[in-house]
Every structure is written in C-alpha cells, then in structure tokens.
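Below: one structure in structure tokens.
Here the complex is missing one protein chain, while the rest keep their positions.
Per-chain numbering from 1; labels A, B and C assigned in written order.
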Amino acid sequence: MGLAQTLGMQVLDASPESTRVRLRVTEAGLNVHGTAHGGLLFSLADEAFAIISNLKAQAVAVETHLSFFRPARPGDELVAVATPERVGRTLATYRVEVRRGEEGEVLALFLGTVSRRAGVS
Amino acid sequence: MGLAQTLGMQVLDASPESTRVRLRVTEAGLNVHGTAHGGLLFSLADEAFAIISNLKAQAVAVETHLSFFRPARPGDELVAVATPERVGRTLATYRVEVRRGEEGEVLALFLGTVSRRAGVS
Amino acid sequence: MGLAQTLGMQVLDASPESTRVRLRVTEAGLNVHGTAHGGLLFSLADEAFAIISNLKAQAVAVETHLSFFRPARPGDELVAVATPERVGRTLATYRVEVRRGEEGEVLALFLGTVSRRAGVS
Partner (left out) sequence: MGLAQTLGMQVLDASPESTRVRLRVTEAGLNVHGTAHGGLLFSLADEAFAIISNLKAQAVAVETHLSFFRPARPGDELVAVATPERVGRTLATYRVEVRRGEEGEVLALFLGTVSRRAGVS
C-alpha cells in the first residue's frame, strides 16, 4: 500500500529513457473548484520521476518545479511521461509532462532533480 | 469529497497572514522507501497555498517550487504553514513550510505563485 | 547600451518558434573559481527568454528556474536556444537551453514564465 495505490496510479512502462504512469481523475482527487487538485497532478508526476530516477541508481529527490498549464477534470485520464534531461554521477534532472491521455495536450510540466548513488540498482 | 479529505487533511487556521493545514502520515501516503511520498508533502503544502491565495481573491496556481530537506515517516504529524511573500494586483507569491509538528523542523519548503483577480472574495 | 551589450551578446535569430542568442565567455564574466559566473549563464538565457516572449505580446517575467549541469570556461562560445513550452492568453512558459556551441552539450537548463498581453506586438 502507498500513495500511488491510494490515488489509483498504474505504471505503463519504466525504462531509463522513458517512464510513464497513468491515473484517472476521480472525485477523491479534486480541489474545491471541482478540478484536479494540484497535489494530484504533482503526485502523478513525482511517481514517474521517482521510478525513472531509481532505475539505475539509489536516488533521493532534491527539488522540483511544477508549472500548471490547463486544468484536469473528473474522468480525465492523465499520463505522466518522464524523460531524462541530464544524468550525472551524483545528480540527475528529469522532465515530466502530465498529459491528458497518452497523446493529448500537456496540462502540467514538472522538472525534478535527484541526488544519486550510481550502480546501486 | 476531494483530495484534502482523501489524504486526511485538517485546516488549523486560515487568514491572509498565515494559513495552516495538518495531516498525519499513514501507510496510504507512503512511497516505496516507506517514507512519505513527495506527492503527500506537496499536496499538503499546495492545499495551504490554495486556501491562503483564495481568501481575498479568485486565484489560479501558475507554478510552484518544492525543496525536500528531510524525510517524513509514518505517524509523523505534518503541519504546512503558508505565509505571503508578495501579493500584487494580478499575481501573488506564497511561501509554505512543511514542518514536523507545529514547532518542529522544516521537512520541505514550497514556493508558489498564483494569477489572481482581487476583490472577488 | 544595456546588459546584453555589456556582456557581448549577439542575437542569432528570433522567431516565436525558436530564438537564439550567442555569447563568448571572457574574463569579464567569470566567478572566483575561474569558470563562467552563474549570472552570465542566466543573463544569456534570460535575454533569449525576453526576446522570444516579447515577439508577439508585451511580456513581463514572473519567475524563472535554472538548473546547472556543467561549467562553462573562458573562450567557450555559449548559445541559448529558447522555445515555447506553452503560450496562453495571459501567461506563457518558455524553455531555454544554454549550449556549448550551437550543437554542443547542454550546460544549463532554464524555464521561465511571463505574464503577457497578446496582440501588443
């Protein structure tokens, strides 16, 4: 059990080049305006970020930046797509797009940096 | 119903000068390492940010930055304390500290900016 | 006269799809370690960001995020390449890569958001 399960996330694929996680927006994930809570979008992006950054190293999140572009609504299927920006020896930065559907528009853009110890699969 | 309720948040106080939201870390909010998921810390901070920024305006989140300082563990009581950095006519920026307990150490530091329409209480 | 001229910047091209600005690292732009000052990398990225965001609107910078990947050294020719992430009616977000040479590796990654009034070319 954990937050990913609590919020109904599903890992679509996980590789160092691209990791995708899916989630359907339900009432349990809304804010007071009736749209997806910022925390829901972040949690989805952060899960993809955590998975991709830990595939080939032991990684701990240092900081993240999230830009909100468009609201998500109940019933929307969100897909977070994480890709590496730069993977160094002790630090790595990843980009995560939160999309409406696998090919849909970008609702939020996440950038995150981890501190890592390589080779500790 | 909504994410704040799903994750068990409780508003301690809400004023334009300081807004505080509380949450106890449970198994439902963990990551695979057994500590609080980044999404849980963000959701708590984001809730305090949403409340304080909407008290005297209609506000929409533009972007947020989150730095992770220390992990939170099951049983920890987290308190997010939001305060204004700068409130302008069309934009406002808030700082949110996520603390272990009301007076405890800062586990994460959140900074967020909203686009706002004032006087739309 | 202005900062762009003070630091020796040269605009390579400017369009809403891609804007590039160049600068050669000299002694006047170093930090105490003898590498390019963070302010030099930021200034170059910020200039490309300012140009691209003002091409089709009157834009004011709201916030920026900059990740440092690798140091730049005296003699390096740096090229900042700005592209749009999302252009909305009142807000727009741009990505700027600071590269060593036009095709070289990314030394720094910049993300910036402006508040804009469209159609005020």
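The criterion applied here is as follows: contacts are C-beta pairs under 8 Å (C-beta built on N, C-alpha and C of every residue); 3 or more make two chains touch, one makes a residue touch a chain.
Note that the coordinates shown come from a computational prediction; the quantities given were computed from them, not determined experimentally.
One chain is missing from the display, and on chain A it is touched by residues 62-63, 65, 90-91, 93, 113, 115. Where chain B meets the omitted chain, the residues involved are 65, 67, 69, 85-86, 88, 93, 106, 109, 111, 113. Looking at chain C, the residues touching the absent chain are 1-7, 27-32, 37-40, 42-44, 46-47, 49-50, 60-68.
The rule is short, and it goes like this: only the chains that are shown with their structure count from here on.
Interface note: chain A and chain C, two copies of one sequence, contact each other through mostly matching residue numbers (shared numbers exceed half of all numbers used). Chain copies chain B and chain C are related through a rotation whose angle, from the C-alpha fit, is 180° to the nearest 5.
Chain centres here are Cα averages; for chain A and chain B they lie 19 Å apart. Chain B and chain C have Cα centroids separated by 31 Å. The geometric centre of chain A is 27 Å away from that of chain C, both derived from CA atoms. Contact of a single residue of chain A with at least two other chains is seen at positions 65, 67.
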